[in-house]
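I'd like to ask you about the structure that follows.
The block that comes next holds chain A.
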Amino acid sequence: MLPELYNYWVVILLMMTGFYIVIVQGNLIKKLIGLNLFQTSVFIFYISLGKVSGGSAPIFAEGVSSYSNPLPHVLILTAIVVGIATTALALALVIRIRNAYGTVEEEELQQRDLEC
Partner candidate 1 sequence: MIALLLEGVSVLCLGTGIFLLVSGGVGLLRFPEVFSRMHAAGVTETLAASLILLGLMLLAGWGIVMFKLLLILLFILITSPTASHALAKSAVHGGLGVDPDRNETS
Partner candidate 2 sequence: MLLLLAITALAIAWLRDLFAAVMLAGIYGLLSASFFVSVDAVDVAFTEAAVGAGIFPLLMLAALALVGRNEQTAYRRPLISLLLVSITGAALVLGTLDMPAFGSADAPPHNHVAVRYIEESPKEIGIPNMVTSVLADYRSFDTLGEVVVVFTAAMGVLGLLFTGRAASPGSATERANMYDHRVLRVVSKMLIPLILLFALYVQFHGEYGPGGGFQAGVIFAAGIILYAMLFGFGNAQRVVRPALLQILAACGVLIYGSVGVVCLLSGGNFLDYSQLLPDPLVGRHVGILVIELGVGITVASAMILIFYAFASATVNSEEVA
């Protein structure tokens, strides 16, 4: 039981850590780091699903009959690059928020909004 599902549980732990950071922390940069943790945990989940024990990396070779599943690899490969691009976009937004409000703490931001 334990070794079979251990991977998934660690993934859930990582995911929940990221989730907790996103909820609890007020700092927008820290929230982004949490979001990134969350994202990576999903990557790990997909790649874990693709593993076949005894299989080798999905590159065709003579004399190898069992490969890991290439499909999750493809999906995650592109997702990583797209993920960093969107993270960069979010960071750019944070910097603009900082320029406009002078802070990146969520509560202060809300106060400024109410004052206006």
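Everything below uses one rule, namely that a residue touches a chain if its C-beta (ideal position, glycine included) is under 8 Å from a C-beta of that chain, and two chains touch if they have at least 3 such contacts; residues count from 1.
Picked so that all candidates are chains of the complex that A comes from, given by their letters.
Owing to the predicted nature of the structure, the values given are computational and were not obtained by experimental measurement.
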{"item": "Complex member in contact with chain A (any copy), out of 1 or 2", "value": "2"}
{"item": "For the chain A and candidate 2 complex, residues of the former touching the latter", "value": "3-10, 12-21, 23-27, 29-30, 32-34, 36-37, 40, 43-44, 47-61, 66-74, 76-89, 91-96, 98, 104-108"}
